[in-house]
Every structure is written in structure tokens, then in C-alpha cells.
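Structure below; questions to follow.
Missing here: one protein chain of the complex. Every other protein chain is in place.
So, chain A:
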Amino acid sequence: MAEREELISAFSAQAQALGAEVYRASSPEEARALVKRLIEATGVRRVALASSPLLAPLNLALVIEAAGAELVKGSLREQAEQAEMGITAFELAVAETGTLVQDATELDTRLFSMLPPIHLALIPVKGLVANLEEALNYWLAKGEIPGYMAFISGPSRTADIERVLTIGVHGPGRLLIVLLGEEEAELND
């Protein structure tokens, strides 16, 4: 338990240092309320939601509506192009590097995490691992690795002009991370 807390704080510190915003919710209700607040706070109107077994029970479509935004429609490309925020789920996160790890083989996951200017990433705290090696071992242990795996550390960045760091080139300029905690996490909060 203490170990998990250490991973969480290491991950949060690292991800924040890279420019991501990290939030935490210890129950599904909290998660729903948090997502609603984040949509409201960012002021986005159009949201794209990737399907995922992790997100299904949260029923975020309702949350999006409740926040006064709408779920984008059309082909996957149209959705991704129109959305101001994309919501996707991650399986793992690496504490040492502040990295989110995702099987992005499904097209909605891949598009919604990259095209909209804001990316809201949800990740269960039990998916936290210490380092890259553990993350890779997790997938290796599952047998075949997914067709498209994404490791994401902070928002999109460039320093190609005069080495000045600038956030948000081709990918999202904002990365909001919500750690979905288990009950045990509450004790230490």
C-alpha cells in the first residue's frame, strides 16, 4: 500500500514536471464528478470518447452531457477532427518517467488521444509500475504485444526553433491525467 503511494507520488511529480496535470479520484462517483468539473473548467463544447472496458462502467457519455458539452458524431476521423477534448483510458503508467502506456490499436483510442487539443487520460492506480522495464514485461507476459502501443509522457512539445520549449505542436497541448484510485488509496489521502 505504502509502495503504491510512493509510485503515485513519483508518477505525479514526474508527469507534472513534464507539463501534465494530474488529478485523483478514489471512487467511480468521484471520478465522474471530477471529469464533469474538468470539462466545465476547460470550457470545451465537443468531446470525443474512446470505448474501453475501463471507461464503460463510468458511463461518461452522461457526464459529458451533464457538463454541458456534447459527444461528437460522424466518422472516427470527423469526430477526432471536431473534438476539443479526447478521452481515452490507459492500462499502465510508469512512475520513474511519468509515462502513460496504452494499447492504442483501436482507432478511436489512437485518434482521440492525439488529434484534439486537450487529452483527458484515465488510468487505474493499480496500473502503476516502477519503470519502463516493468511496463514492457507486463505486455510480454500477456503473450503477443499489441499492434500499436503508445507511451505518452506529458503534452506534445517542440524546441525546434531556437531551442525554446513550446507546448502543443501536433499532439495535444494539454494532458489531463485522472488516477482512478482504489478504496485503499483513500486512507492515505
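Points worth noting:
Assume a contact is a pair of C-beta atoms (placed from the backbone, for glycine too) under 8 Å apart; a residue touches a chain by one contact, two chains touch by 3 or more; residues count from 1.
Simple rule for what comes next: contacts and distances are computed from a predicted model.
Between the listed names "Decaprenylphosphoryl-beta-D-ribose oxidase", "4Fe-4S ferredoxin-type domain-containing protein", "DNA-binding response regulator" or "Tripartite tricarboxylate transporter TctA", the UniProt record for the complex's undisplayed chain reads "4Fe-4S ferredoxin-type domain-containing protein". Considering A:A31, A:A48, A:A69 or A:L111, the position touching the chain not shown turns out to be A:L111 (whole complex). Per the touch definition above, the residue from A:S12, A:S26 or A:T99 contacting the chain not shown is A:T99.
With the whole complex as reference, residues 14, 18, 75-78, 81, 96-99, 105-107, 110-111, 114-115, 132-133, 136-137, 140, 144-164, 166, 168-172 of chain A touch the missing chain.
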